[in-house]
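One chain of protein is taken out of this complex; the other chains stay put.
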Amino acid sequence: MLVVMSKNASAGDIRNVISLIKSEGLTPHDIPGAIRTAIGVTGNTGAIHTERFAVLPGVVQVIRVTSPFKLVSRETKPENTTVKVGNAVFGGEELAIIAGPCAVESKQQIEDVILKLKDAGAKMIRGGVYKPRTSPYSFQGLGLKGLEILAEAREKSGLPFVTEVLDIEKLPEVADYADMLQIGARNMQNFPLLRSVGKTGKPVLLKRGISATLDEFFMAAEYILAEGNYNVVLCERGIRTFAKHTRFTLDISVIPTIKKLSHLPVIADPSHSGGERDKVLPLSLGSIGAGADGLIVEVHPEPDKAMLDGLQSLYPKQFEQLMDKIRTIAPAVERSL
Amino acid sequence: MLVVMSKNASAGDIRNVISLIKSEGLTPHDIPGAIRTAIGVTGNTGAIHTERFAVLPGVVQVIRVTSPFKLVSRETKPENTTVKVGNAVFGGEELAIIAGPCAVESKQQIEDVILKLKDAGAKMIRGGVYKPRTSPYSFQGLGLKGLEILAEAREKSGLPFVTEVLDIEKLPEVADYADMLQIGARNMQNFPLLRSVGKTGKPVLLKRGISATLDEFFMAAEYILAEGNYNVVLCERGIRTFAKHTRFTLDISVIPTIKKLSHLPVIADPSHSGGERDKVLPLSLGSIGAGADGLIVEVHPEPDKAMLDGLQSLYPKQFEQLMDKIRTIAPAVERSL
Amino acid sequence: MLVVMSKNASAGDIRNVISLIKSEGLTPHDIPGAIRTAIGVTGNTGAIHTERFAVLPGVVQVIRVTSPFKLVSRETKPENTTVKVGNAVFGGEELAIIAGPCAVESKQQIEDVILKLKDAGAKMIRGGVYKPRTSPYSFQGLGLKGLEILAEAREKSGLPFVTEVLDIEKLPEVADYADMLQIGARNMQNFPLLRSVGKTGKPVLLKRGISATLDEFFMAAEYILAEGNYNVVLCERGIRTFAKHTRFTLDISVIPTIKKLSHLPVIADPSHSGGERDKVLPLSLGSIGAGADGLIVEVHPEPDKAMLDGLQSLYPKQFEQLMDKIRTIAPAVERSL
Partner (left out) sequence: MLVVMSKNASAGDIRNVISLIKSEGLTPHDIPGAIRTAIGVTGNTGAIHTERFAVLPGVVQVIRVTSPFKLVSRETKPENTTVKVGNAVFGGEELAIIAGPCAVESKQQIEDVILKLKDAGAKMIRGGVYKPRTSPYSFQGLGLKGLEILAEAREKSGLPFVTEVLDIEKLPEVADYADMLQIGARNMQNFPLLRSVGKTGKPVLLKRGISATLDEFFMAAEYILAEGNYNVVLCERGIRTFAKHTRFTLDISVIPTIKKLSHLPVIADPSHSGGERDKVLPLSLGSIGAGADGLIVEVHPEPDKAMLDGLQSLYPKQFEQLMDKIRTIAPAVERSL
């Protein structure tokens, strides 16, 4: 920690800060400058109460030096974590592509699409059965029946599936069926839920909140890892900005930053961020180019008739084309598909 | 709904849109313009699948006309809703001020402050017992013991209290003790929790998510009202922007907009938005000036020793001064304190 | 400056940083910590090339300690600066209210409104004659003719006026007529223009850019002060955020922060931020409550017929009411009107 003093701080102000540092059992390091003084603080094992210093007379700023996340940090674990779900491996050399409809609507719908997805190269399928909806009057998902449909499709296709879990109450049910648990953007800081999915030990797909800083995103993952569950895949799905030409602003710059600071794998969601079908291909290639370990893409057998998000869902044919393009660019990022 | 066609849309494109409108049982209204054509759509009772139109050839934009919220709308209920919690009335002529520490730390701490708050004019107290913390390693609140402390303080002071509820599991316990349930910013779109607090029938303090649009904020309240619980008080607590000189950007412009579009009361939280003690007074007066129905303010008997948010907590003396100032400006907004 | 080393930095990495510090003629201060090392740097008179350090192996972060602004800082000049334009005094005990139409449209328009503004208590008038317009096809202002109209109105009313200057070419003409030069939000970082208005020595109303950080805002003012012109009034006029219910988000938290860090006066523009008439009153009272030294408000004799921004312009009668309200709240912020 560094305590920066005002240019006009008195010697008494500085003594005051130093004595508080000492009274907390820490060591002050005076750094006199031409213009102002700063006082370095060492000796802490955990977080320091920076606020107690910030309110002292003559103090301009208190700067934390240590980053708040531990287990997710690459400093703690230098080598890449790989998360395996069936044949999908996140964080390895091969890209892992998850595909499927926004919501499970019927057995027919899933059957119509799953083998096409598999043939095109998808390693996992997605499908919502408990949907977080802005309006209480909107379709909220098929629930248990949807889980059964997905499980049946898994049996036929061999593809594992990920689905979102909304609350602790339904967690046992969802965990019983799903191969990977998705925490949606709205629940990124639902801490009791994070702890609970951590305890299941199951692979978790953690989506970034639409206005989460990278530190907050890492700390959300930290909640899961702190329960002993390292099977966490991060997912960039767009942030909220002033821009109106896109549903959310896909922040590809977070991808290389995550790879640098953490050992966890990171994928991108081009469908929810772009919000329309025409953007899915460019955002997908952009994400892979930026170093993503995979994608989660919405594909629907008949997007025009989709109950949700039809506008941003690819036709199965378009998904095939997308996979072909990804195969072309993968070598440029030292990956394969 | 309005379907806007491209300047270059063909007559076939337009016929195509019109026939989809008719096939959905709706009525098209052709609006030929000098430059382009738009097609009005009427006859819908609920939301229309705008996406089915957006993907048709020649369509440039689909514009929804009806607002998505119903029960929270002033169009539905023109007169102000007032929410009563003990002697605190939100949405009436008198301003309602809630005050207290960020977190309940001990019986002593609450006893030290509550009568001072009451004497200064606070109508309710606040105090967190289940705290949503960014880090899994931080103090998470006293839980049940904290509720007992607050209940005891209520008995002595006569002041009702509000405290945050984090999940459905703890809801019965919290609802058993608290006079008003707070839904924090991070849980504004925790839909199962919103439904559950709706079902309790208890007064709810709903904080705006840090990146929630007004529509989303209203729809979150709609979840509670849809359960038959109209005792909802909205709370602006700052939004996330690029600005670094404040913890969050207090958006006072949302206050008159809420008053115009909805019948629900709205208060402001100057403490969490400003993030430091010196900003609490200006942001409080700014919020009241903008038309807020009240405030929720952090006050701690000894801010320097606070376990959480001490930096932004007022000293009891400062709270008294704040209340005096509010009394001065109240008449300008046709209010009293 | 503080150079923070990685937990895994080698002794060689640290020696490397230290020797670069020394080679730049500066003094390193080793701050060994339990978890990582940080190196304080002193001895610099101006800014240090932080980038040279950031790229060294083992360096995690380089933190600047000194704030970049000098002349605008309250550390440099502790007492408030007051800027006088006729009878308007910005930064004193009395609030200074500027009012008038968005654009000068005709002699009649100005005559119709100016005495009403004066009677209501306005100390200065505003009116655009060179308008920055998003579209090249929109009305761009009356130019010189508009300046003549304003000058004539000043003669009759005794009220000085402020008007925007868009470029260096027109600066001599505008400076010849106007009592105060406005730099609009779009030009906040038009550095050649800032220097030029600095050189005129005339009072300057500097509007905050819609996405300017406080540091950038201060540095823009620094350009003017660096030319020896301390007659600068800052103006908060709303920032761009994700929020759609308002034209811009009026950031009242910047007001107390400016007052704390700088000696310059600051006013608010409730008209451009709110974007509609109904918001002007609440945002005005909110700004005064937050500590603003004054306001700049759009008033038009016939808002329904205004060529620009009629939607956000007050009727003269409403301006009177606004001034009455401001008189009521002024004592709460130790001001008068």
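Letters A, B and C mark the chains as written, and numbering starts fresh at 1 in each.
The working rule: contacts are C-beta pairs under 8 Å (C-beta built on N, C-alpha and C of every residue); 3 or more make two chains touch, one makes a residue touch a chain.
No experiment lies behind these values; they were computed from the predicted model shown.
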Option from C:P256, C:P303 or C:P316 whose C-beta touches the chain left out: C:P303
Touch criterion as defined above, residue of A:S19, A:S106 or A:T257 at the omitted chain: A:T257
Contact with the hidden chain (one of A:T37, A:T134, A:S287 or A:Q318): A:S287
Chain not shown: contacting residue from C:E51, C:E79, C:E155 or C:E334: C:E51
Footprint left on chain A by the chain that the document does not show: 211, 213-214, 239, 241-246, 249-257, 260, 273-274, 278-279, 282-291, 325-326, 328-329, 331-333
Hidden partner chain, residues of chain B it touches: 2, 4, 6-8, 29, 31-36, 38, 40, 42-45, 61, 63, 65-66, 75, 78, 240-242
Residue numbers in chain C that touch the chain omitted from display: 46-47, 49, 51-52, 54-55, 68, 70, 132-138, 166-169, 186-187, 189-193, 195, 210-211, 215-216, 219, 222-223, 226, 240, 276-277, 303-306, 309-311
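Throughout what follows, only the chains that are shown with their structure count from here on.
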Greatest separation from chain C - chain, by CA centre: A
Chain centre separation (chain B, chain C; CA means) in Å: 30
Distance from chain C to chain A - Cα centre to Cα centre, in angstrom: 38
For chain C, residues contacting two or more additional chains: 241-242
